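See below for the structure under consideration.
For this depiction, one protein chain was excluded, whereas all remaining protein chains were kept in their positions.
Naming follows writing order (A and B), and every chain is counted from residue 1.
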Amino acid sequence: MLKAGNAQAMATITIDNRQYEVDDGQNLLSACLSLKKNLPYFCWHPALGSVGACRQCAVVLFKDADDQRGTLVMSCMTPVKDGAIYSIDAPTAQDFRAGIIENLMTNHPHDCPVCEEGGECHLQDMTLMSGHTQRRFQGRKRTHNNQYLGPFINHEMNRCITCYRCVRFYRDHAGGTDLQALGRNHQVYFGRQEDGLLDNGFSGNLVEVCPTGVFTDKTYSRHYVRKWDLQTAPSVCEHCAVGCNTAPGARRDGKGDPRQLRRVTNLFHRQINGYFLCDRGRFGYEYANSAARIYTPQAALTQPLIQTTAGSAKVHQSLSPADAVARLAVTIAQMRSGNRRVIGIGSSRSSLENNFALQTLVGREHFYAGLDERSLALLKLVDRIQRDPRVHSPGTPEIERADMVIVLGEDIADTAPRIALAVRQAARSAQIARAGELKIPAWQDDSVRQLTGIRTPLLVASAERTDLDDIASCRVRAAPEQMVALADVLAQALTAESGEIHAPDIAGLDTGEFTALVEQLKQARHPVIVSGCGLQSQELLQAAARLAFAVAGHKEANHRQTDSREARAALYLACPEANSLGLAQLCDARQNLNQLHRERQSEHTPQPTTLLVMEADLYRQLPASVADQLCAGVDEIIQLEIVHNRTSARADLILPAAATPEYEGTLVNSGGLAQRHYAVYEGSGWIQASWRWLADAAAASGELAGAELSGDEETHARLQSLARWRHVTQLSVALAESYPELAPLAELGPDWDQTIEGQKTARQPHRYSGRTAIQAERQVAEYKPLPDDDAPMAFSMEGIQFACQSPLQANNWAPGWNSNQAIHCYQPKPGAARLGHSSGQPLARKAVVFHSDSAAGDAARPTADPSDGFRILPLYRMFGSGELSNYAGAIASVTEEPFAVFHPQDLELLSLTAGQQIAITESGDRWQLLAKVSDTIPRHCIGVSTGFTQMASIPGAYIEREQIAPGDA
Amino acid sequence: MISILRSLWLVFRHLFTRRVTVEYPEEMPYLAPRYRGRIVLTRDPDGDERCVACNLCAVACPPDCISLQKMEDADGRWRPEFFRINFSRCIMCGLCEDACPTYAIQLTPDFEMCEYDRQNMVYEKEDLLINGPGKYHEYSFYRHAGKTVSGKAKGEAAGEAKPVNVKSLNL
Partner (left out) sequence: MNTGHADIAMTLLNIFGVLTTAVLLTALLTWGERRLLGFWQDRPGPNRVGPFGLMQVVADMIKLFFKEDFIPRFADAPVFLLAPTIVMATTLLAFVVVPFSPAVGVIDMHIGLLFFLAMSALAVYSVVLGAYASGNKYALLGGLRAAAQTVSYEVFMGLSLMGVVMLAGSFDLRSIVMAQENGWFLLPQMLGCAIFLVAGIAESHRLPLDLPEAEHELTAGFHTEYSGMKFGLFFVGEYLSILLISALVTTLFLGGWLGPWLPPLVWFALKTFALVCLFILLRAALPRPRYDQLMAFGWKVMLPLALLNLVVTGSVLIWRG
């Protein structure tokens, strides 16, 4: 719902001679669905409101108890009225609805068997619900030609029933421009002007929003199975730090293909993703199926002949898991006896439990975050700011209700897309508030949108143009330093009693605009400030924090907030990876890769050294020359990894690690919410969670003779506890005991043996098919399902099937509701939080007042003259900046090549041309990029694509003019 | 007492009635064309596989002994990449045939399919596919369905009008 969910007045209504208490102010359709009545609808969507387009939800409204005939009304357009009498089952309403669906179906193309929506189709459900079973229409069917909409979405226009949901979502909700309703009367066509990729980053939601199969998931279609054949479990998206809840679907392949993950769909979480996911989250799952996936342990060949032909990359061959564990165990045994040093490198995209197991193995002093100095410092800073009692991290509904949003530097449309979608809704909050004053309910979508010209103040300060520019009331393009100045002046304006406030010197920001901004900020009751690590500027984060503190002070002083929670300023700080903030809890700021590199350079230990890298690519964090030095300086590299990367190419031993949907663990999102993801499927090959490899090896090392004789007590105790862990929940409890911040992990989810009325939760739906045939090619006797040691869930159909009975059940299904619209059956009312326990616990971080320290500032500018050097600004792309999603085939096919964006005058100055390859060199490293030109980037700044597979790390903050040269053709 | 004697007499009289047993291997019984025996996959009148890998047979199957995987060919048709029936589990109930929207899966009057090795009861698509339309000679799903396949563009299926040109002014 778009409306605030505060304490609401109740209304008593009568439906089919029974009385009900429902929330007042909602529409009748929403009320009927809250009462779990089966009332068909198409155009209404809880997040999009009502427009009354499809006429499917007709019910009869009676004037009073004596009225026998009543009048037909569209329930989605009718506000519930206290004392009103309605009928869903009245013959007039039923006949009307049957007639509507019969009309909608006249042109439907008789292709359900070959439609990807079949089996989870809202249209199928509603047709059945309305009772239309026999086609009477004898005329010809209207047909349309389809369009090519890119590698993600398939278009099959003939299935359309013209409910307009797609354009209402795509244009009105997500701000897309390239999909529209074309044609007229019964020939309306939903498509683009011409074939081409849908360019909005939320286009994937069309698959779920469309009630039938006009828009279907193309990647899913390539390895398609019906919804009832997908086993699923609650998971958390691993492609950014927002922490959207997902329901990945997987099915074992009948031919022994290891690629089991089939698709990702949205799992409703009221506070985070609501009904929608971004395209990186939806289509990025394919990395788990990519050709680069590691399925078996691999060891580097030691013959020098082969090695020399392969360069620094090693040639690997598979070995059995037992041998691999034995090899790792030897290393650990040597570490135990003091004959070897093992350095663990943790991961910001892996779970807390995996990192903790690694830390337990190597000891806290030998544990390093798999991040460079700059990134880790930023994360620690985010952590410190979030601990301040004056700020809090807003959830999505709070952002959507904000009456002012200030985006400082972070390109959230590309680094935290779901937050950008929420900000986009915030842009309408003023409109909705005005509608409320006019007594127009928020769900009256079309009426509310008639109030044009009323927009929520939205300041977007960015390095380059962003996808939020179209809704920004004030756009500023500036270097981070200028944004810092802007934020500080705004903070000053809030705190200062009076006096002149001067607009900072930023091109394009005039005094009038600035004064208006200050005034809006002073008026705002619920402002939200958004920033993040994207620009890699600590100054900027601190400035955002100072502005937030000023807002909090202003709120307290002027609005006299009674609730202390209300008085806190909403500050959203976006982090780069799914568990960035979690990793930051486990290590100090100095435990970074640059520090490790410096230590390795300076000190020379007599013992041999092993680098144990877990789910991290050193070459993504460090410039290649530094990473090379780090790798060359150790005797052995052992890597636990999901997909092959440049670090694994140099590893002596590679162990196949589970991808997020394959194991259970805890991730901490940007808002400091610890969420657990569960294993959706068993994983192929010898894949297992990283911590299990480590625990197995620790146990094996204990059995090696002589290992117990020497070594210190503490190491020994650590390894023993690691070897004893059998369930991931044991690690969570140990984590909760070791780190006070992580104490909530102990209460995060059901323990592995905690069943509900003796039942586990089934991962497979009760209609799962092919149980006795799918494996029969290899062995006709059925395999026993694998047990799950981590969660009370079964890799079979046995157990709880309904999401209302178990919080672990992610299959969105209810009797009569096969599509994802079934979600309302698990909500007290449409749009409200799911029934039962919603996953996620905020970290228990102690409140500490934040003092910004200038010492932790950004790297100083080397030269005083700006015309000599260039400021490097990291730029992000939804497709291209995600480490794992870059391995997804469909995403890789639309990713640009790495680029550098110049201001036209700078380009001229450097005598380069757009479209030309350029090379940037810095102390032995060379980056080859495609030169692009943009007049929106500030002068003396180069925007460099960040996180792209070919060149993940970027040069330092400043480079000299000489470092830029034309590149190879 | 009388009833006991009467039943004795009635049963005794059966000594002189005809036996109903058909002595099977020597004498083949007549099985109706709709007898529910071995399952086959049929082809449409043009000789193409009828199965469109919709998975309805698999979900209808009570012992879950049908498994298949959809793939899409260059001609736009959906086909099963593999189609497997584990006949050692099959109960010949015919629900798969009822569920099939394209008449692809059909049960035949052949039931002589015993094996010494249970593994040999697993039939793949190659074993199931026959070279004919089975009981339904005329039906071809793709002639009716609106999905475009090679040789049938939009608007060419049964009962379809020519595609609308959205950019035309004569809507």
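Rule of thumb we're sticking to: contacts are C-beta pairs under 8 Å (C-beta built on N, C-alpha and C of every residue); 3 or more make two chains touch, one makes a residue touch a chain.
Note that this is a predicted model, so its numbers are computed, not measured.
Seen in the complete assembly, the chain not on display touches B.
As for the chain not pictured, it touches chain B at residues 4, 7-8, 10-12, 14-15, 17-21, 23.
What we mean here is this: only the chains that are shown with their structure count from here on.
Here the CA centre of chain A is 45 Å from the CA centre of chain B.
Across the interface of their complex, chain A is touched by residues 52, 54-56, 58-59, 61, 63-70, 72, 77-78, 81-82, 84-86, 88-89, 101-102, 118-119, 121-122, 124, 141, 144-148, 154-155, 157, 159-164, 166-167, 171 of chain B.
Residues of chain A touching chain B in their complex: 108-115, 118-119, 140-146, 156, 158-159, 182-185, 187, 189, 191, 221-226, 228-229, 253-255, 767-774, 776-777, 779-781.
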